[in-house]
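All protein chains but one are shown at their positions in the complex.
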């Protein structure tokens, strides 16, 4: 099947499920989203872009920003050093699990895509970039996605920051266990993290991010935007940890490295050149876009993309 | 690189690490193995077999048998039914973790490749095959591997059965929580499970198993030995759960669906036609053959096989 | 208030609550009991006995037998040695909690009155008394209670043994962790434990046990049946651990050292000479006789017996 046809079919298939997800309400701003809004964008090996639905509708990246944060860490530290503070092990517990952190080996977050892991990753960036940490993350996101206007939503950031009891608990646990250095200012750290989560993107932006990862780190003009090995590392961790405790099910159902955000977005990336961005705000019980999973499932089937 | 060259190089690379693993000693019979014995076998897309070292040395399949047990379940029940009793979620806890089971959703084992999951899978087979459960597993293993002489070691089975406190604890927890039906006889169940774990295989047998999975379930003569979708399901679960709480690291380092056993064996299988069997009894802290991981890592690099 | 008057008042008060408890059904034989049957017996400092209701109705001691088992351990080992295998720490988890055992310090059961602790205590007796372990426990129970006919119910024992998945899980966990010696035969161990739990007693028997503990270990004729310091140890552990995770509430509400059993029985003992035995099979959510708690509460108030 051709990519445009495959996308159209997948979009139509996914739209049947808009009643099944639940819009996140623990961040008040997110609760306002329309569960029937769906967007999808696809870029193929030839870098041509196709879109369906509200592909230009902007939403917050949320956990998808963890890709940019972890990339920042990989670009500033040896992976072997990073592994002392953040594992690459999939978790069978929810993304904000206190129990998973408390019971993990040496209290090290099991992977960079659960909240504890992303917070530690942000703290490692803080040690290099101090008060410019978020600006660095935004700069890299703009470069990779090729969108100079990419920015965060201040109202969403405030909404998020004010309701972030679980993330603050995780942060103080990490400080208590010495995984985050004690000289890191918690409010600065969380401010950088929440602003990154509040980066506003649309499905096209995410498809572009997916395409760069899919093209071994190269942009549409062939420029190396991400080092090849970092793109491979990120695709791998997306595959094993990108959809939280649903990652094993997602591997069976979809079989493409992908990362979801509770804002309703999804980025997916195949080794052989496909990048996808999908949006629909209703979530499944694991925090992944319900419709997003199904659009990606159909795309995978239509184009025979499962890596397994 | 050609397959024979790639295998030779990987074998030589792996042999450097025979001092680093630790031979399992919780099953007395296993403790007798020679940590310097290494075997490796590879089958390529053209079904040609290459071997290195003690590729014909026989050892017990241990957790590799979980592939046969789970396959038996897939062949007898709908996947959606199976999922009520066994998840497909990777675990961040050791393969025999009581805590993981106690804290998992509805007390359902998170995946079929941790002990609790394989025990539940065996109990599902018991409901169909009763006292012939092990015989069915062995029959399928013989058919798929193409080795009519495949059998279990009685002495190893006894050794295993007598030292299986953790597995018995897990079994009674599963009975208590209603995941295993209360009419299942525990001793019969564990007898079938331990005999399956005691199936004696060599590296060539495992390479053949890997090749069948890699060829969409077909044997060397093109006969469909495993249904195509079951081969895909098993490859997927091997990728996400096959090396226990090391699965995320293994994905980064090797990137090939694989299943290890504490006997020191490893089976690996790629979608595009490669099957590998490796043996060396020294284990890493997660229960995977230390040398085996490194041989597979080098094979993956030499042949560019990472799926991610 | 005089003891007879206090008992009558407490009995009448307690009988109002017979509809509120739930008869245990996880042991099939227990489920047959009549929730409206209530018995109560009291012995004062002068050793006079008073009874109300079905004080001669026989029921199984269940966890009350843990007193006899722990006493046996105290009489055969130094307390400091015993403490290596069984703590004296109250638990905030249910009596059969696998999590409590898995998370406890060195996997040692926190106290002798949760199931794991009583099973370890039985295993310590097995090391001395081998196949006569239950007979020893019964002999001591007969001596202390002064009832040569005290015996266990075989049908109840069988019912209990056949439904004891959680206890078997705990036993194998304890074997796996080396808290129970690996040469102990599990079936013999559990047989001794379940027969002790199936000892049939009535409220008068329990009042006598309570009175011996209350009189510094002396029987009605002044004979030292239990060493004084053992009586003190048992009263103390009853106070802190005798009603499982309800022990803190029980201290506030009643304030008397007591031990409950899921058979519906209760034994209570004060330092200043009162022994009580109470029965009513309906249980609260912690496994204590609902009516029993209230009869003891009223007795404590009527006689001003709270130790706190």
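For clarity, chains are labelled A, B and C in written order, and residue numbers in each chain start from 1.
In this text, a residue touches a chain if its C-beta (ideal position, glycine included) is under 8 Å from a C-beta of that chain, and two chains touch if they have at least 3 such contacts.
Here the structure is a predicted model, which means the values were calculated and not measured.
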Specify the shown partners of the omitted chain in the complete complex.
A, C
Using the touch definition from the top, which of C:21, C:44, C:72 or C:87 touches the missing chain?
C:87
With the full complex in mind, choose from A:1, A:98, A:158 or A:200 the residue touching the hidden chain.
A:98
The listed residue (C:1, C:15 or C:103) that touches the chain absent from the view is C:103
Kindly note down the residues of subunit C that lie in touch with the hidden chain.
87-93, 99-100, 103-104, 110-111, 232-233, 235-237, 239-241, 245-249, 251-252, 255, 257, 271, 306-308
Footprint of the hidden chain on subunit A, which residues?
98-99, 102-103, 165-166, 168-173, 175-176, 182
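The rule is simple: only the chains that are shown with their structure count from here on.
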Select the chain at the greatest separation from subunit A, using centres from the mean of Cα atoms.
C
Inter-chain centre distance, subunit B versus subunit C - centres from mean C-alpha coordinates, in Å
47
So, in whole Å, the Cα centroid of subunit A is separated from that of subunit B by 32
Find the geometric centre of each of subunit A and subunit C from their Cα atoms only, then give the gap between the two centres in Å, rounded to an integer.
55
Hunt down the residues of subunit B that sit against at least two other chains at once, touch-wise.
99, 103
